[in-house]
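The other protein chains are all here in position, but one chain of the complex has been omitted.
Showing subunit A:
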Amino acid sequence: MDLDTTPMTDAVNLRDELEAVGIEEILSQLDRELIGLKPVKTRIREIASLLLIERIRKRMGLTSDAPTLHMSFTGNPGTGKTTVALRIASILHRLGFVRRGQVVSVTRDELVGQYIGHTAPKTKEILKKAMGGVLFIDEAYYLHRPDNERDYGQEAIEILLQVMETQREDMVVILAGYGDRMDKFFASNPGFRSRIAHHIDFPDYSDDELLDIAELMLRDMNYGFTPDARAEFVRYIALRKKQPLFSNARSIRNALDRLRLRQANRLVADLDHVLTVDDIRSIEASDVLASRVFRKAGKSAEAS
């Protein structure tokens, strides 16, 4: 996929081009494996189309500046920001907009130092590792501490901004974090806002989508709900959502891990039983009902 060596053309078959790049495969994988997230998928499709056209334009000699690809992902916990970042990296790589396609995922700790003169080398080291790929900064707003003006985060921000501007073709920066705090972060660092072309908002999942996610995760782990268990899990999701610290798909994953624990415990409790594959695969209603979420809900119903 060396752009320099491809011969100049004036007619391009879009379908061939799409197939040659293999981008459709990634996009449909995205559709298949990521449930919900309609606005995110539409946006990624748009970006992929733009990049494809940009690539063809380049081959036709209609050069324009390399498009700014830095992005910000905002959304509540567990809405799939990191997963999408990984996919974006492989899309950008296939289209030749990043040369290597690796994703370096960092948080404040890895960028900001602890004493004077520590921050710049640290930030630069991460930047060097991310060159040719995607730098994913999770919870980016922690870089800026408004209450402490001598905080070293500002130094990291300045280096980041400079590299984002001068080495646009060498790497793509994705900032991620919770919506309201990211807004505050951008408000106090206007440089970031203007250097980022794509602001993508990740919506929360609906109950149905969460159930789909749970079933998909179980299938990947070679488990499955019995019909009863499925019905109970629908109730579980509705109850869990009302509790504090609900973090979408991540809460579901944790719930599933606990279900597996309880299922294993139930199976081991009855040593004389001869297990079939179905026994081992299936999660039953009792496994779901043993959850703390139901007990709490029952108590509050009694109290009221």
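As a convention for this text, contacts are C-beta pairs under 8 Å (C-beta built on N, C-alpha and C of every residue); 3 or more make two chains touch, one makes a residue touch a chain; residues count from 1.
By definition in this document, contacts and distances are computed from a predicted model.
Candidate names were "cytochrome-c oxidase", "ABC transporter permease", "Ribulose bisphosphate carboxylase small subunit" or "Phenylacetate-CoA oxygenase subunit PaaI", and the UniProt protein name of the unshown chain is "Ribulose bisphosphate carboxylase small subunit".
Among A:I47, A:L69, A:I91 or A:L127, only A:L127 touches the chain that is left out of the view.
Considering A:R43, A:R59 or A:R99, the position touching the chain not shown turns out to be A:R99 (whole complex).
The chain not displayed touches subunit A at residues 99-100, 102, 121, 124-125, 127-129, 131-133, 163, 167, 170-171.
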